[in-house]
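Just below is one structure, and these are the notes that go with it.
For this view, one protein chain was removed and the others were kept in their places.
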Amino acid sequence: MNVEFLFFLETVLNGLMAGVMYALVALGFALIFKASGIFNFAQGVMALFAALTLVGLQTGQVPFAHLINAIFGTEVHHFGWELPAIVAIAGTLVVMVAFAYLFEGLVLKHLVNQEPIILFMATIGLAYFLEGFGDLMWGADIKRLDVGIPSGGSFWWEDVTREWAPEGSDYFGMYVDKLDVVAAIVAVVLVSALVAFSQYTKFGRALRAVADDHQAALSVGISLRTIWVVVWSIAGFVALVAGIMWGAKSGVQFSLSLIALKALPVLILGGFTSIPGAIVGGLIIGVGEKLAELYIGPLVGGAIENWFAYVVALVFLLFRPQGLFGERIIERI
Amino acid sequence: MAEHEPMLDTFPKYLLLNAERFAGLPAMRHKDFGIWQSWTWKEQLEQVRTFSIGLQTHGVAHGERVAVVGANRPRLYWAIAALQALGAVPVPVYADAVAEELAYVLDHAGVRLAVVQDQEQVDKILSFSEKIPNLGLIIYDEQRGLADYDHSRLVSFADVQEAGRKAIEDAPDLSVRWEETIRAASGDDVSIMLYTSGTTGRSKGVVITAAAAVQAASDTAAFDKLNEHDSVLAYLPLAWVGDHYLNYAQGYVSGFCVNCPEGPETVAQDLKEIGPTFYFAPPRVFEGLLTMVTIRMEDAGRLKKWIFDKFIGVARKHGEAILEGRPVPLSGRIAYALGRVFVYGPLKNVLGLSKVRTAYTAGEAIGEDLFSFFRSLGINLKQLYGQTEAFLYVTCQEDGAVRADAVGPAAPNVDVRISSDGEVQFKSPGMFKGYYLDDAKTAETLTEDGYVKTGDAGFFDQDGQLRIIDRAKDVGRLKSGALFSPKYVENALKFFPNIKEAVAFGDQRDFCAVFINIDLTAVGNWAERNNISYASYQELAGHPRVYEMIANHVDDTNRKLSKEPMMAGAQIKRFLVLHKELDADDGELTRTQKVRRGFIGDRYGELIEALYDGSPEKFVETEVTYEDGRKGSIRATVKIADAKLYDVPAEAMKEAAE
Partner (left out) sequence: MNARPDSSEFSGARDDGIAKGDTLLEVNNVSLSFGGVKAITDISFDIKKGEIRAIIGPNGAGKTSMLNVINGFYTPQQGTITYRGVPRRAMRTTDAARQGIARTFQNIALFKGMSTLDNIMTGRITLQKRNLFWQGLWAGPAEREEIEHRRAVEAIIDFLEIEHIRKTPVGRLPYGLQKRVELGRALAAEPSLLLLDEPMAGMNLEEKEDMSRFILDVNNQFGTTIALIEHDMGVVMDISDRIVVLDYGRKIGDGNPDEIAKNQDVIDAYLGVPHEG
């Protein structure tokens, strides 16, 4: 294999890895949209909030420390303990489920039978609330998230790929971040689990039933409120996974919530209602971006990665608005 | 393998043998409650044994005739074996027979007992039970809906089996004696009585003896190398000779597994799940499959359709050659191999035909295109010609010598001849003993030297394959003496999609002439593509461009006819395109959409006259019946066109005239 081709391969590989990261976020959107027809504007913020909470619990931060200190004039910041990653993750999960309960009880409950646009507005409100609330609870400083996921380039892979280059050429092997590999594995496991859950379990069927017809779902005894809580809990769980991966990669900071913007073109590409669509869409955007940067970038002065995904999405909206995997709804009268 | 085993002469003997030699292999499967239930040969023997002994407790005796009515269900197949084991005669009856037909058969066969599938059949039998005092007990398979019925003469299959089980418990040697009875049975016993569906007159009970049935089934099973690892889907009517022979008889002698579908609507799905290795379907089923594939491809994306068309093209070019092991250029082989991965494999899988090793079609003529489409996908589809009186096979095609327009040479050990007046006659190992209680008909059907008259006209072509032309009574002669078969000419024309119906005339006339009915859908599409506007069927039918197109079809047909020595004399000299569609409401077609040639001849006498007196056109007025029953009339001037005749080799003319 010549060096040129190896570069191409490396770009594709890295694109796929980046795509998995996008897909992780898009997944949370698709899940809620499929189950309840709500476009959850807050998904990105939920990932940020989950990551903040995780770091906070793990490092023993005192929640609302600034507030407490301001009111009582104290100087508390840390409890002084550190939790193992797995315990902190479980704790965060509990927080996300509690959050789902609260959101259902305080907001959604009152919006039953409202138009989707109203519910969408509610999620915008939720996004702003959660952003401020996260800030208040854990502080606005950039944090490092470390749950023990290996990161950095894989030397083993570099060694392997170096052998592929022709003898004597100036090639040092491919760079693949171990974190990305872990993210890919996690994504595959997550998606398989979600698909199995939705196809073969009572709750999965109930979720699909509610998404399809509220009234009929009620008549067979499905409690809408329970389903909302389940859906938002799962969305919270997915947000947590995305938060961990992105947080471990680039630190936990406000800009984490902006990854949601990258998820939008992924969803348009894959179709809003499709879980496999979210994955494939993510991969296509990831690979497309990196390849465009490599081959077209030099011609237009770089930074293609910033807008490439949106152009692709625009093209899709024009020619195939339901996305690659979206459902063309069949109705008979 | 069957051929190494000693030759047995009844099916129950094979049941005992198979329960030993294939003990753990599946004999029967049935999809029920969404799951494929299966029974090994050993289990099948037990099912048959308990039911058979249960029947004994109800007094079923040697030689007694018992009706079996219903769809393809394991229990009904077991009932057949259970009856044969006692020396009783199973009389399967079509499940969709109306009450009167069923009553006739049950009465004629002198049935005292009936094994039926469900409530529907029970209701039918009860509706006429007082007219047949002979009829006593009804045994049913499916309980549903029967709970509230008077059970004095109804008993469930399971209860009969239970009675059998109890009888065995009470007298353990009963089971041994049962097996001894089977082993001692004679091959001269009647194995089964199959009532022909009888398009004309009352149906007749075709009596088949055991040794003959076993012999015939063994011959063809060996011919197609069927073995205990094969499997079939039993979806054709249980009472039809085809199902009984292909699935039951061949199954017992070769030990393959018979799969019963969940229901008539699920056959396609079940076929896909089972993937049989041996498959039979009449041409219309293959036609339906092709239509389905075509429609799906019309709906598919452009890329998919392009790939499909591309590779079907490759298959049409090389597929049959590859199937028959003829030389094919390397590029063709590579393209075909790719096609197998992308198109043929997935397609065959969807159709449930991916494991098929041998497939047959029969019953009517099959279009060349249709036939080679399936063969080009790598499906070994062949033709056979058969009759109930032969216990199915008369002729069948060998692997590698397959054509669409012929039905093959005589089947193994079958002797086929053409009588002086062109009728196909045969003598075969499986041939029937006679019609039940109808010696006159039996005598009428057999020749003096013991051949069976098929009633079909046909001839052997150069390759030694039999070609069926028509029903013998429909075949006529032109004044020149040349053979004229209206159906042969009509079928040749009807293979063109633009031609929906054709009616050929020529018996005792100077030449052959035809009426043609265009297919409104096909010709309408063609007209749309060619910017031909029309307001009615009549206008389209009379359009000069349509005549031009039909003239080309007639010309092709004549060219084809001219190459067939027996048929060449009857080329089409004049034709017209009829101004109205032939319609069952007007009595022009039967309700099963077959042309009523005589009626049409009377109704359109003027037009026939015009065909033969050389006039270029003819004005006619025809009465029609509208869908709501009102009558009206349509007037038209119908053009009559001449067609070119092709030269016929002189000796062929002579041969045909003899």
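A and B label the chains in the order they appear, each numbered from 1.
Going forward, a residue touches a chain if its C-beta (ideal position, glycine included) is under 8 Å from a C-beta of that chain, and two chains touch if they have at least 3 such contacts.
The model shown is predicted, which means the values in this text are computed figures rather than measured ones.
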item: Full-complex contact with the absent chain, from B:147, B:184, B:303 or B:440; value: B:147
item: Residue among A:146, A:159 or A:212 that touches the chain left out of view; value: A:212
item: In chain A, positions touching the absent partner; value: 196-197, 200-206, 208-209, 211-213, 215-223, 230, 327, 329-332
item: Chain B residues that touch the omitted chain in the full complex; value: 31-35, 37-39, 43, 144-145, 147-148, 262-263, 265-266, 269
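Just so we're on the same page, only the chains that are shown with their structure count from here on.
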item: CA centroid of chain A to CA centroid of chain B, Å; value: 60
